[in-house]
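Submitted below is the structure of interest, expressed as C-alpha cells.
Heads up, one of the protein chains got dropped from this complex, but the rest are sitting where they should.
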Amino acid sequence: MPGKIRSRDEIIAQFKDGQTVMCGGMHNHGTPNNLIQCIIDSGVKHLTVISIDSADANLTLGRLYHHRLVDKLITSYIGRNTEVVAMLEAGEIDVEFVPQGSLAERVRCGGAGLGGVLTKTGLGTVVEETRQIVEINDSGEKYLLETALRADIGLVRARMADPLGNLAYRGTLRNSNPLIATASDLTIVDADMLMDVDEIGIDRIGTPGVYVDMVLAK
Amino acid sequence: MPGKIRSRDEIIAQFKDGQTVMCGGMHNHGTPNNLIQCIIDSGVKHLTVISIDSADANLTLGRLYHHRLVDKLITSYIGRNTEVVAMLEAGEIDVEFVPQGSLAERVRCGGAGLGGVLTKTGLGTVVEETRQIVEINDSGEKYLLETALRADIGLVRARMADPLGNLAYRGTLRNSNPLIATASDLTIVDADMLMDVDEIGIDRIGTPGVYVDMVLAK
Amino acid sequence: MDIRNRIAKRAAEYFKAGDVVNLGVGIPGMCSDYAVPGVMFHTENGFIGVGPAATGLQKVESFSNASSTEFVPVSGSCAFDSAESFAIVRSGRLAATVLGGLQVAENGDLANWTRPGGKFGMGGAMDLVNGTRNVIVAMELCAKNGSPKIVKECSYPLTGKHCVNHIVTEQCVIDVTPQGLVLLEVLEGLSPAEIQRQVEPLLIVSNSIKTMER
Partner (left out) sequence: MDIRNRIAKRAAEYFKAGDVVNLGVGIPGMCSDYAVPGVMFHTENGFIGVGPAATGLQKVESFSNASSTEFVPVSGSCAFDSAESFAIVRSGRLAATVLGGLQVAENGDLANWTRPGGKFGMGGAMDLVNGTRNVIVAMELCAKNGSPKIVKECSYPLTGKHCVNHIVTEQCVIDVTPQGLVLLEVLEGLSPAEIQRQVEPLLIVSNSIKTMER
C-alpha cells in the first residue's frame, strides 16, 4: 500500500502560479532538493517563498531565484545569495526580513493554530516599525507581536519517512523542517530513505504523520 | 565524572517553603515519582504547583496534596483527585484552571523566552473573563492572550538521561515533561535509566542537556 | 444493541480510513469499537495510534491514554509532547472529535465540562472543540431527569461557541447548520414529533430523513 507516497508527476501537478511555498533547510543544507526540482519542472512562477535563508546563488533553494520564479521572499537572511541581493537592489523581488528566531515561531504558530507570539526580539530596532506592540496588562511589559505564517504548500526534507507520513530527522538536517511540516495546506516531503510502517520507531519519529500529505516516491 | 548527576540529599536541599514547582506527568503516568518523594522528605510546605492534572488521591503527584503541602495549583483538571476536589470545596487550596493546550503553551513560552501566545481556545467561555483579549491589527481577529508560566523548580520524568542532562522519552511518558524541562530556574530530572554520554544517540535526544541542572542519582 | 453502543456505533460512522480522531471518555470512547479500519486515535497526552486496552506484558506505564488506561499501540503509531498534541488539535489536523454533552444550543454552542459551580476543570475540551474539523457530540437526548439537553441557549458554562457539527443520541441524529438544527435521522419506530417534544429549539426536519437502526 502506497499510503501517502506519491509520484513525481502527481507532486508536480500540485504547484500553481502565485502560490506561497514554505521550504525547510538552511544555507544549502537540509533542503528538499528533489522538490525544488519539481517546482522548476512544473513551470510555475510568481511564487512567495518562506524560508530561513535564500541559500547560495543557483544552489538548492537558490535555484528558484536563479530561474526567476519568486516574486516575494519572507526570510531572515539573503547575504549568501548574490543573485537575490542583486534582484532586491534592482527592485525585482520583494523581501520581508524577520529575525530568525521570530520566523521560526511564526511558522510554528501557523502550524499550531495560534494567532501569534509575544517576543522581545527586535524591540528598539527597525523590526519594531512593522510590528504591533502588545503590553501585558499584568506586568506592564512590552513585546512585539509576531503573527502566524502559513503557506499553500510546505516542502520538507526528512532523513526517513514511512507511508503514513511519519518523519525522522538527522543532526542539523532537521533545522526548520519539523516546523515547515506543520504550517501549510499541503505538506510534501523529500525523504532520504523510505521506511516501512513502524520501521522508524515510535520514539524516533520527529514529525507525526498527521501533518504530512505527500511523500515523494523514490 | 558525575556531570549533572546529584545525590538525593543534594536534591532535597533545593526545596524551600513557598516555592513554585512545575511537574511533568498526567493522570499518574510519566510523573517523576522519586522527586515527589524528595519533596515530601524535604518537609517543605505552601508550594504552588503547575501541572496538567492533579493525579489521583495520594498517588504519584497526588501525594503532595494528601500531605497538604500545596497552597495553590495551576492545572487543567482535578476531577480524578477526590482529595483536591474536597480541599477546593473547603477553601483549603486555590486552583487556577487553564485549558490543557493553553497550559502547555504557557509553559512552553516560559521556557522559550516568549511573553505569551494568542489562542482562540476559551473565547466566549469563562476563561475569557480572566484573560487579556488581543486583536491583531492586520486581520481584526480577536484572541485570548495566554501568558508565560515559569517556576522555581521543574520536576521532569525521563526514560533516559546522560551526565550532561540530555534526556530521551518513551511513548506517552513524554506528555508535558519536555515542556516542564525548559521553564524553571532549576530543572531536576528523575530518569528511569542513567546512560553514558553519547549512549542515547544525537537524534534520539528529546531535551537538550542545556535545560537540565540536576539528574537524580540511582 | 444497548443505548450507549447504539450512539457510539452511529457516531463512528462519521470516521473514514486515514482519519485521526480524538475520543472523549464514556460513550465517545466506545466509538473505537465501531470505526472502519484505517482510522487512528489521538490522545491528549501525546500519541496517535491508541489501540486496545493492554494486558500482561503489554500493560506498561509508557503507553497510557488520557483516561489513564494502558493501551497497545497500533501499527503506525507516534508519540509527541503535550504542546505538539494540542498544536495538532488547534490546527485542525484531527478529522473529528467525539465528546459527551451536557447541553448543546441551537447555534452550536456546547457545554460539556461542568455544571454551574463544578470544580473539576475543563481539561482539553476547549482546545478540542476550538480546532477539530468535525465536532461530534455523542450523548443521550435528555438528562436523567428528562429535561432537554438540546436547548435554545446553554445555561451551563460553555466549552465553546458555535463549535458543534453533529449531535448523535440514542433516538436521533441532528446536524447544526446556519439555518438551525436539522433532524437527519430518527430511531426506528419514533416520529420527528416525538423528538421535537424532547428538545427546546424548533427542529428542521430534513427532506431526506432516514431511519436510525436500533
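Per-chain numbering from 1; labels A, B and C assigned in written order.
We adopt the following convention: contacts are C-beta pairs under 8 Å (C-beta built on N, C-alpha and C of every residue); 3 or more make two chains touch, one makes a residue touch a chain.
If you're wondering where the values come from, they're calculated on a predicted model, not measured in any experiment.
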Where the missing chain makes contact, among the chains that are shown: A, B
Per the touch definition above, residue among A:Gly3, A:Pro99 or A:Pro208 touching the missing chain: A:Pro99
Full-complex contact with the absent chain, from A:Val21, A:Leu35 or A:Ile78: A:Ile78
Which residue of A:Ile52, A:Val70, A:Ala161 or A:Val189 touches the chain not shown here: A:Ile52
Which residue of B:Ile5, B:Val95, B:Leu164 or B:Met214 touches the chain not shown here: B:Leu164
Residues belonging to chain B that touch the chain removed from view: 108, 111-114, 162, 164, 166, 182, 197-198, 202-203, 205, 208-211
Hidden partner interface residues of chain A, rising order: 26-30, 52-53, 75-80, 85, 88-89, 95, 97, 99-102, 104-105, 107-108, 119-127, 159, 169-179, 206
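As a convention for this text, only the chains that are shown with their structure count from here on.
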Least step count from chain A to chain B, where 1 means the two chains touch: 1
Chain centre separation in whole Å, for chain B relative to chain A (CA means): 31
Distance between the centres, which are taken as Cα means, of chain C and chain A, whole angstrom: 34
Residue list for chain C, restricted to those that touch at least two other chains: 73, 79-80, 83, 86-87, 89-90, 130-131
Where chain B touches two or more other chains at once, by residue number: 105, 119-120, 159, 169-171
